[in-house]
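Note that one protein chain is taken out, while the other chains of the complex remain in position.
So, subunit A:
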Amino acid sequence: MTDTRDEAIIRLFHVHKRYGAKAALQDVTLEIAKNELLFVTGRSGAGKTTLLRLLYLGEAVSEGQILVDGMNLSRIPRARVPTLRRKFGIIFQDYKLIPTKTVYENVALVLEAAGRKPSVIPKKVRSVLRIVGMEDRMNAFPPSLSGGEQQRVAVARAAAGDPKIILADEPTGSLDEEAAGLIMSYLDTFHTRGATIIVATHDKELLKRADTRVVQLRDGRLLPPAPV
């Protein structure tokens, strides 16, 4: 299955991912353009999360090749994995915030890890927290926040390092409609600012509102695009 775009920032060539005898992804070929907002959909277990994990080398492919912003993931040495990951901002369904760090510290961590100058970090953190409306809660600890608020912090963290690509794995999965709408509006904001956004979701409401490309996975295979 092939879908080709110009100025691709991500390219997958005949990618397979197997866990023992079970095939999680089979022969996936896909190109994602720079500054595209792409939805990846499919039922639970279709391979959406696996696809995203392969992109940031959360796992290695079993077969095939992936290129991300010119980096061939099959040939990337271990020492360069952090460089690859800094191209991404990742939003997880379960937020993955560090409960012992404040909202501010959680967001600042990305910038510290990237070796940004300490003098620029506070300004940047405040700026992204302001976008997601969490600036006034920056001294709070994640367990004291609602699910929607935690996901907003996760969005801020994903965007803090000005990544080229934002991966969102079921970002609205555990949120009510209003909170889900807010998260998508923030993702839209970062998309408008130039980021490539890939959202893995099976949220039908979210897909209904999507006016961009949607690719569907079924049993690890990419389905052909629906006729226009």
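One rule holds in what follows: a contact is a pair of C-beta atoms (placed from the backbone, for glycine too) under 8 Å apart; a residue touches a chain by one contact, two chains touch by 3 or more; residues count from 1.
Definition applied: contacts and distances are computed from a predicted model.
Matching "Cell division protein FtsX", "Lipoprotein", "Dehydrogenase (Flavoprotein)" or "Glutamate/aspartate transport system permease protein" against the UniProt entry of the left-out chain gives the name "Cell division protein FtsX". Across A:11, A:48, A:85 or A:164, the single residue that touches the chain missing here is A:85. If you put the hidden chain back, the residue from A:109, A:145 or A:165 that touches it is A:109.
The chain omitted from view is touched by exactly one of A:58, A:194 or A:224, namely A:58.
As for the chain not pictured, it touches subunit A at residues 56, 58, 79, 82-86, 88, 90, 96-98, 100-101, 109-110, 112-115, 118, 157, 161.
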